[in-house]
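The complex appears here without one of its protein chains, the remainder shown in place.
Now for subunit A:
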């Protein structure tokens, strides 16, 4: 369960978002303008903030800047009315952690919020090994094993698996993979990411008794050990 604050002036969109998040078992508060949002964010502790760019009284970027000035490091997901290509940079510079252009699929938002809430805190210990079931990824040795079998991975496959395992148990969308593994921000259109996943799957799942990498229909992928 996450405590989430939605700062969004469109009441209908905000209510829809809050309802969706509550149905997933999260707590969602709503603020209708920038000033109220900033007060609420500073007044209590949230796990994730969802901030719209265009807000009355104080715009979204300024809310984030004020928060960061006050030492508040709560992860922020920025929503922008139009997927403006150069908005992303401004949003991330202002202190946002992720950026989602409207219109978005709810699954995409959900995946990103969950990824943000699990983001390793700055100054925390560096994780060098990820493990899901009997699959082990060693970031220092750059090696991957499943059970007793060494799995050779191409550098990009390694980063793909690393990102998936970093968010083990969470849904990761295709766009998130493109952004974080390939570091490009655009619309991949066809199944290009799926092909990479299926190659990875061929290496880590194919010859083993149970699959770890699962497709979540209409959303993306997740890596988890179903036996857990």
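One rule holds in what follows: contacts are C-beta pairs under 8 Å (C-beta built on N, C-alpha and C of every residue); 3 or more make two chains touch, one makes a residue touch a chain; residues count from 1.
Note that in this section contacts and distances are computed from a predicted model.
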Expected UniProt protein name for the omitted chain (select from "NADH dehydrogenase subunit", "Stage V sporulation protein AE", "histidine kinase" or "Macrolide ABC transporter ATP-binding protein") would be "histidine kinase"
Residue touching the undisplayed chain, where the options are A:25, A:43, A:71 or A:155 = A:155
Contact partner of the left-out chain, one of A:2, A:105, A:136 or A:216 = A:105
Residues on subunit A facing the left-out chain by the touch rule are 82-86, 88-90, 101, 103, 105, 154-156, 159, 182-192, 195-196, 199, 217-218
